[in-house]
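Have a look at this one before I ask anything.
What you see is the complex with one protein chain gone and the rest in place.
Right, chain A next:
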Amino acid sequence: MMMTEENEVESTLSVCGHNIQIAEVLKDGEMLSFLIVSQKLSGTGEYHVHRNYDDFEWLQHNLFCQEDVAGIQGVIFPPLPAKAQVNTAAKVMKQLGFLSLGEWQPYCKALEVFLQQVAAHSILSKNKAVEVFLTNPDSPGKQKVKKNIFNRLSQAVDGMRKEGHKDVDDFFQTARDHNLVLTNCTKTVTEKLLEVVQTEQKIAVACGHFSAALLLCVEPGDDPNKQAFSKVCVKLSEVFESMKKSTTGVSENDVSTMGLGLDLESRYQEAIKEMLFRRTCKLVELEHARRNAEKAKPVKKAAMEELRKAAETEFEDISRVAKEEITRFEAVRVKMLQQAMVQWCEKQLLTAKECADQFTQHLEVFRGMNFK
């Protein structure tokens, strides 16, 4: 899933952002190791680097910790999937949802999108860590990752109270309300589709069993009736093999298009929620600073005023960046979901046509069976 920047931005990145690929995933002891391939912008050539999840976390941490960038907290950070290992705990697998399926292929796709989004982001791509991550032959993630400084919603003690804090800007109040609804709806849709996929997989397995069991019914001997019955069993076994294939195909299509799309959308809505919460926290902070400045005794007044001004600037920066981010994201999001649905439809159409052809062939075989 590609989302290219509309404007040409000054990027310190020496590689092309929109076609970063995760070419391979390997088992490295307990960890999964990803081969990341990116194209050099100048001339021909590629960078091939091996990274594991710790490296991704290192990158993300570096992106979060850009205190010198004005309004950094207003950025909608591309969401990084949860950590997956060779033997991932069931709880994490459940959390990963679609990304836990299909031998880590969807997971790799999600990491790929993460990198593409980062590389395409006007603010984030300027961070040196991105260049290092994509081009440096050595793994950067050896450093201990400090807890990120952002007020994660889940970590905030009085998160619930702050979350409901009334906004001063209609645009943001609407954004927050809308995000709340969308987050829940998207999460539900994603969960329900996952359940559909899991049932499809069960059906495929059941078809396989039935197909195998039918072959056990083949009866040896010259008796024409026995031979006829054996033939029926063999041909029916083929029918259910076909059914298994087509059901598997349908399920894979669901995952690779709609599943991934909804999963990404779901994680992005969470990322937006986090960003809006950060801004809301800043708003609360600002309002505190204003009150303090008002109430301050003359001795402290100047200091409080300084704090108030700083808080106001920060809040304005965040709001400015946030507004740009939200507007940009909205357009991209619609396109992304539409793309997911179109691809889903195309793939399912193809699978359905193949399936119809197969079954028609099987039908002809059976109709043509003449037993004396």
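Everything below uses one rule, namely that a contact is a pair of C-beta atoms (placed from the backbone, for glycine too) under 8 Å apart; a residue touches a chain by one contact, two chains touch by 3 or more; residues count from 1.
In the analysis below, contacts and distances are computed from a predicted model.
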item: Per UniProt, the name of the complex member that is left out, chosen from "V-type proton ATPase subunit a", "Calcium and integrin-binding family member 3", "Sorting nexin-2" or "AP-1 complex subunit gamma"; value: "Sorting nexin-2"
item: Selected residue (touches chain absent from view) among A:26, A:92, A:168 or A:334; value: A:334
item: Among A:82, A:132 or A:228, residue touching the chain not depicted; value: A:228
item: Chain A residues that touch the omitted chain in the full complex; value: 178, 181-182, 185-186, 188-189, 191-193, 195-196, 199-200, 202-203, 206-207, 209-210, 213-214, 216-217, 219, 223, 225-226, 228-229, 232, 235-236, 239, 243, 330, 334, 337-338, 341-342, 345-346, 348-349, 352-353, 355-356, 359-360, 362-363, 366-367, 369-372
